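Only one protein chain is missing; all other protein chains are in place.
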Amino acid sequence: MENLPLVPLIPFVSAALLIATAGRLPKMVVGLLGAGSIAVAGLLVLNIGIEFLRDPTPMSIHLWTWISINEFKPAFAFYLDGLALVMMSVITGVGFLIHLYSTEFMQDDASFSRYFAYMNLFVSAMLILVLADNLLLMFLGWEGVGICSYLLVGFWYQDPANGAAARKAFIVTRIGDTSMALGLFLLVAELGTLNILEVAEIAKERWEVGATIPTIACALILGGGLGKSAQLPLQTWLPDAMAGPTPCSALIHAATMVTAGVYLVARNHELFMMSPLIMSAISIIGVATLLLAAFTALNQHDLKKILAYSTISQIGYMFLALGVGAYSAAIFHLMTHAFFKALLFLGAGAVIHCLHHEHDIFKMGGLRKKLPVVFWSFLIGSSALAALPFTSGWYSKDEILLATWSVPTLGPWLWAGGIAGAVLTAIYSFRLVFVVFWGEAKTIPDKQPGLRMSAPLIILCVFSIVGGLINMPLEQVFPSQTNAHAAGPVAWITMTIAIVGVLVSYLLYLRQQINVEPILNKPALKKLRYFWYSGWAMDALYDRLLVRPYKLTASLLKTELIDRFYNLIVESSVASHRALSITQNGKLRTYAINLVVGIALLAAFLTGIV
Amino acid sequence: MTLALFYIAGAIALAATGIAPTRVNAIHALIYLVVSLLAVAFIFFLLGAPFAAVLEIVIYAGAIMVLFVFVIMMLNLGNRGTVVEQEMMNPSVWIIPSLLCLILLIELSLSIASLKSETNPIVVSAKEIGISLFGPYVLAVEIASMLLLAGLVAANHIGRRLSKMDQEKDEG
Partner (left out) sequence: MNPLIIPLSHVLMLAALLFTAGLLGLLIRRNVIFILMSLEVMLNAAALAFVGASAHWGQTDGQIILLLILTIAAAEVAVGLGLVLQIQRRFKTLDLDVVSRMQG
């Protein structure tokens, strides 16, 4: 257990070394250092996990006191319980597989060492985030993953479009981060502490359920979670972030960083339970996002963008679960999603790598025979994503949907939304599989994925199937769910709906039995398709609403509006100076007249006439 | 009877002082001014201040006005001077000064009107003035002489011809 601080430290040291040596080390050493540090951290986690499972009491390790002002003493301290263990395992386990994969994927890249430095730094920051015992330290990790995300999305910075995508990611999440910071300030001002356990205790004593202040605080902190996890209204950055290298998309934007928001709410669930309004809001945001993203994914033809929108959609499911109070289900889905989404992204990376950087799925085809390992990974991953029976995704998604059904009033609507989303998920994920791997080959792959790419794929395939059977040690963390068991038909529909989706997709894309081309090409429907394609026009909305007024204001201020006011003071004093200097004309008689006027006035006062 | 004499002398003084600024020729104006000064000297006599009256005549009318006349003669403007003067005087110049002086006069008269006293029928002789000059006011006398010295030096310096051109102009 004492090795706990080493877990985030080792990747951090590796990152520092790689930055310090700045590309002077040979690629073999860099690969060993980069992937090896995560492997060591993973082994440590395994060790700690075995110990913890034997004796599941939460413990914290206090390293040093970070700030000390009056009673506010946030410390650099790590807290280990079931939730932290689960998160750590996912991060280091999936992280290691992705690092191993990257050693082959990024082999020909000139900035090999920089890549691994950033990836290790990211893993270190993410570990600090999940291990932190107070919100301030968590915020440190939060910001750390944000900066690494920026650095990795803009990894190929020579192309300005990548830089713009990185900036967009950073700025949109920044809005969320600011909201979260405001929430933290409010908590400190009201409660005087940011330690997670203390916050939960004091909040329950001081406030009643539904009071204003906890609602505001929760809303603000939720803002941060929405930003990092790419939910409505801050979801516009994730599709653009696909400009980064594919393994980093797998790690950051599928398995770990985007789940930080889910972790935030789950960790602070006692605080969030103080505000039922916010909980309902979370579930509604979850449903809205998952539907919005599902519709959009259906219309995309870029391989990575489809997966990006599907990530947004799946995180919507996790938020839905959090909103109805099914925290374990949310974390369960987080874990299984990490497996199958990482699998899908790595598979996509293999496809792109072997088809010399082709991204459009309609230009691919018939890869079933040409890239067998990739085909099987995609098939298994998409099945898990669509939640076909007995895959890991099936277990977690069903748990969520059954939990939503039992919520009063809102429940059935949320369930219906989730079901609709599930059908759409099945349709678009199998659309992807059928279009890319069946049919005639439009682009021929010029190489096969090597061992370092195939091995992680195979391991993740295994986890995507059996991951549903893992029993997470979360009993002590979350209050137990009292699910009124859903009625029979509901449970059956939940379990089998995915098959319907696959069937529809099969008919549309593989057999092409139902010919929908003439309907799809009608002009009204074309507009609708474009609307869905552009992510429900949210980018355009933000452009009109926020970006253009901002630019207008900036150009207005360029004319130095406020300075003009101060210049006015200067100008008026100069003008009055000129006016007064007319009286100094050097003519004696004018002076004499002024004198007499003065005397007349003075005499009037002095002699008491006025 | 003294009252009547006072009014007559006052009228003469006023008339002469009123006409003097309207004259075009400087010498004429100076002569009118001398008349005014003589009338005021007479008023001093009536008030029982013979020494003051004599001083007024000897110094003011006799020295200062004569100095004016000398300078005008030195300037040697001639007929051209009077023509220029004529051009300078035009009716519109009178409006604002008259207005202002009228206001001032009204104020002064308002404050004087509240006085209700008469003069003492005593003559203050020169002997008394001499005693007080050598007594309490001896310092004033010394300072006055220094002032005259300063005025003398200043007048000499300022009126000096500085360049050859000026010298030729004055001689020519």
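Note that the chains are named A and B in the order they appear, and that numbering of residues resets to 1 at the start of each chain.
By our rule, a contact is a pair of C-beta atoms (placed from the backbone, for glycine too) under 8 Å apart; a residue touches a chain by one contact, two chains touch by 3 or more.
Remember, it's a predicted structure, so these values are computed and weren't measured experimentally.
Trainee: Using the document's contact rule, name the residues of subunit B that touch the chain not shown here.
Mentor: Against the left-out chain, subunit B lists 1-3, 6, 10, 13-14, 17-18, 20-21, 26, 29-30, 33, 36-37, 40, 43-44, 46-49, 51-52, 55-56, 59-60, 63-64, 67-68, 71-72, 74-75, 77, 81, 84-85, 88-89, 93-94, 96-98, 100-101, 104-105, 108-109, 112-113, 115-124, 128-129, 132-133, 137, 140, 144, 147-148, 150-152, 154-159, 161, 166, 169.
Trainee: Can you list, in ascending order, the subunit A residues touching the missing chain?
Mentor: Residues in contact with the chain left out: 581-582, 584-589, 592-593, 596.
One rule holds for everything that comes next: only the chains that are shown with their structure count from here on.
Trainee: Using mean C-alpha positions as chain centres, tell me how far subunit A is from subunit B in Å, no decimals.
Mentor: Subunit A and subunit B have C-alpha centres separated by 101 Å.
Trainee: Applying the document's contact rule, which stretches of subunit B touch subunit A when the two form their complex?
Mentor: Its residues touching subunit A are 96-97, 100-101, 103-104, 107-108, 110-111.
Trainee: Residues of subunit A touching subunit B in their complex?
Mentor: It is residues 593, 596-597, 599-600, 603-604, 607-609 of subunit A that touch subunit B.
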